[in-house]
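One protein chain is absent from this view; the other protein chains keep their places.
And now, subunit A:
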């Protein structure tokens, strides 16, 4: 209730532009993603070693700026991985994160089993090339899926142009994750969701699969329309 109330407040504030400077500090940049924290605060790091290594010095960010509160899913556990935790948040439906975590566990288990099977069947010279750690396989495959650019349709005169524009890091993550989940939710429910994700990830690890095809098509489209790239700065 409290969060919803503040969000509504923010919306009203952004429209009316009638904030005092004191209020501005509290509700800084309300139109950008409804941020509750002010912009001058720093993100927390989910590893104790980071704060041990980077001790606060004079004029450093850590000494001056405040640190945001960590989310409840961020832990100092050795099993914690930030990219995997982010991706589980995408899977969540109806706030059931526990179910999403179980799906993620089955993917990691299946990736590990497949890679280990290859590893123990291979000769000694081939063994060095095979990656066994499931989290590194997942992160590498997910990096392969991420597109660099996206296309936005803009009207100029009588024509509509497909205008390419560069993506930021968090946008690239979201687009790749959305593609992966869209592809998987079309699959058969008789096979487990975790298995379906794992198969697609293992395909993407070798630069194959449905999601990788989508990425290459988008890159091709952006390359064909690069002449219209300057329309991205067009005034509406």
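Things worth noting here:
Rule of thumb we're sticking to: contacts are C-beta pairs under 8 Å (C-beta built on N, C-alpha and C of every residue); 3 or more make two chains touch, one makes a residue touch a chain; residues count from 1.
To be clear about the criterion, contacts and distances are computed from a predicted model.
Taken from the listed names "Small ribosomal subunit protein mS29", "Actin-related protein Arp4p", "ABC transporter G family member 9" or "Translocation protein sec72", the protein name that UniProt assigns to the chain not shown is "Small ribosomal subunit protein mS29". Of the candidate positions A:54, A:89, A:105 or A:208, contact with the hidden chain is made by A:105. Annotation: of A:65, A:96 or A:117, A:117 touches the absent chain (contact as defined above). Among A:134, A:147, A:164 or A:177, the one in contact with the hidden chain is A:134. Residues touching the missing chain, restricted to subunit A, are 77-79, 81, 104-106, 108-109, 112-113, 116-117, 119-121, 132-136 (touch as defined at the top).
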